[in-house]
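Here the complex is missing one protein chain, while the rest keep their positions.
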Amino acid sequence: MYSEKVMDHFTNPRNVGEIENADAVGQVGNVKCGDIMKMYLKIENDTIVDVKFKTFGCGSAIATSSMATEMIKGKTVKEALNLSNRAVAEALDGLPPVKMHCSVLAEQAVKSAIYNYAQKNDLYFEELEGFNPDEDHDHHDHGHEDEEH
Amino acid sequence: MYSEKVMDHFTNPRNVGEIENADAVGQVGNVKCGDIMKMYLKIENDTIVDVKFKTFGCGSAIATSSMATEMIKGKTVKEALNLSNRAVAEALDGLPPVKMHCSVLAEQAVKSAIYNYAQKNDLYFEELEGFNPDEDHDHHDHGHEDEEH
Amino acid sequence: MKKRVYLDYSATTPMKKEVLDEMLPFFNVQFGNPSSIHCFGRENKAAIDKSRTTIAKTLNAGVDEIFFTGGGSESDNWAIKGVASALKNKGKHIITTEIEHHAVLHTCQFLEKEGYDVTYLKVDKYGLIDIEELKAAIRPDTILITIMYANNEIGTLQPIKEIGKIAKENKIIFHTDAVQAYGNIEMDVNELGVDLMSLSAHKVYGPKGIGLLYIRKGTKIQPIIHGGAQERRRRAGTENVPAIVGFGKAAELAYENIEEHSSRLIYLRDKLINGLTEKIPFVHLNGHPTKRLPGNVNISIEFIEGESLLLMLDMVGVACSSGSACTSGSLDPSHVLMAIGLTHETAHGSLRLTIGDYTTEEDIDYVIENLPPIVERLRQMSPLYEKVKGGN
Partner (left out) sequence: MKKRVYLDYSATTPMKKEVLDEMLPFFNVQFGNPSSIHCFGRENKAAIDKSRTTIAKTLNAGVDEIFFTGGGSESDNWAIKGVASALKNKGKHIITTEIEHHAVLHTCQFLEKEGYDVTYLKVDKYGLIDIEELKAAIRPDTILITIMYANNEIGTLQPIKEIGKIAKENKIIFHTDAVQAYGNIEMDVNELGVDLMSLSAHKVYGPKGIGLLYIRKGTKIQPIIHGGAQERRRRAGTENVPAIVGFGKAAELAYENIEEHSSRLIYLRDKLINGLTEKIPFVHLNGHPTKRLPGNVNISIEFIEGESLLLMLDMVGVACSSGSACTSGSLDPSHVLMAIGLTHETAHGSLRLTIGDYTTEEDIDYVIENLPPIVERLRQMSPLYEKVKGGN
């Protein structure tokens, strides 16, 4: 079902935890769908110097959180905003179709944290144009993508 | 499926054949249902001294013909008229429900031959009251008796 | 080899060796079509009848009231659509519950689209229906009551006998999905007062792909698979002889010492429930404490999600499920757990461990030992757990 990479990031998730006095905190998902991701960023000179996450969710939700944090660590905020869900999924050697929404959630968690950072510091990022952290990013399409044709 | 007695009478049918100058000949059944029985009787002093049959039909049609001829041989015409299909079936240690119509046919074959005898000799038997040798005695109920409840 | 503990007997069971042995000759020696007259087929009719007789005895049913199908789902579909079709001129109202298996629920939903009217009875926090609500739901046009015997997720047993009485008083056909109950509790179709009952062999150490519908003599029901004259013209298709023979053997073994089997399971079940609820905080049992399947344990573990729990358990060799195995294609929280009033997050964190004939006491101890650290690890990752810890 899951690739070895997914299982690795699920069983040994990187960057689990919280950052006290984080510069940015974002949370996405909802309990209805069974996935919640919370992300903490430490940002210095526009660069993400530390990142931690906490996730309530399935194996791939934990793995995508772990992978996404690895992928933005050390990157500039701008670069992090350009992280796409496909990139996360690819870095994990793919996800089952029914689990693609987890990678979307990971992308949104990063955006949500940076949105929080932008708000606090009164910054503008065009990548966040139209982004609403309270929107339901999870399209409730679990298990349907390949179920009907 | 069939009792040993049925199989015995099917594989070694008694009284197969024709009687030249028979005193009575009767035929019942029709090809539609797949069973035709023809019976020949030699009658002396009201007693059936010889009997032969020919049957086109399934295993139990042949077996009931054989058994019926055995059961009326040496009997008076009156006694033969009282042969019931149940008696034939019982003598064969029973028939499958879907095959009970064969025993009916055997009974009718005997009656039909005696009817022919009565006609030729201008005799009256109350047992033949209402009997019509050309009637379709086979009620087309093959396979249905125990199929629905 | 790594320890493997199978605790998913409600999803499916391994076939017993005796069952397989009984089936083997029918695959390639005595393989004939039972409808055939010749010796390759003829004797298979007898084998089918033997199996039918064995099973009928376990249910105190007539031999001619047992009709083999391709599984529990087909039986459920047949019962419901078959009665709906046969009685459509009498009425179009069906009563069921919110916690039925999808084979019943989705069939009812399909019939709703076809113009039927379905009442879904609510259940209480234990998963039990309210008999008064059932009585109130009955209408002049009610043609069928379909209520499951034992729930596949939380194991709750419904008061089938009482329901049967009410159905009879109101002259309504009563179907029960007894797929989970069969082989685990004694059952007598006459005492229970059911008219139709679905069973499936693979839940009782028999083969997959074979089930049956018990049809009380005189019950009005249409076939759903038309064709040949098999199963006394009520279910077409070449008889699956090996599977039917296997089902018969499995039924025989299941009811040989049902009391012992059941009390052994109850002992292990209660040990597991007590062990887990004592050792793990924020855990509670779903379903009824006593009116439940002997082998069913269903707990909610707060703050964590079921799939990640299953994956971690799998890594230590423990196989179980979160909600019904049949529904895991969808990750929506189980409709059963929602019906008994759990919140979404609690429903997502549910674990079903089902015990069977090959479960040992060591297996139970192993789970009681290995589950708590896994739960703790996942909770450490969970954003929902923060607040609780903070509050401590």
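For clarity, chains are labelled A, B and C in written order, and residue numbers in each chain start from 1.
The rule we apply is simple: a residue touches a chain if its C-beta (ideal position, glycine included) is under 8 Å from a C-beta of that chain, and two chains touch if they have at least 3 such contacts.
Just so you know, these numbers come straight off a predicted model, no measurement behind them.
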Among B:11, B:84 or B:119, residue touching the chain not depicted: B:11
Contact partner of the left-out chain, one of C:190, C:238 or C:360: C:238
Residue ranges of chain C at the interface with the undisplayed chain: 4, 6, 8, 11-17, 20, 27-29, 31-33, 35-41, 69-74, 76-77, 101-104, 106-107, 109-110, 200, 202, 207-210, 224-230, 233, 236-243, 307, 310-311, 313-314, 318-321, 325-330
Those residues of chain B which, in the complete complex, touch the missing chain: 7, 10-11, 13, 16, 18, 27, 31-38, 54-59, 61-62, 98, 142-143, 147
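One rule holds for everything that comes next: only the chains that are shown with their structure count from here on.
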Intercentroid distance (Cα basis), chain B paired with chain A, Å: 88
Centre-of-Cα separation between chain C and chain A, whole angstrom: 39
Where chain B and chain C are represented by their mean Cα positions, the distance between them in whole Å: 55
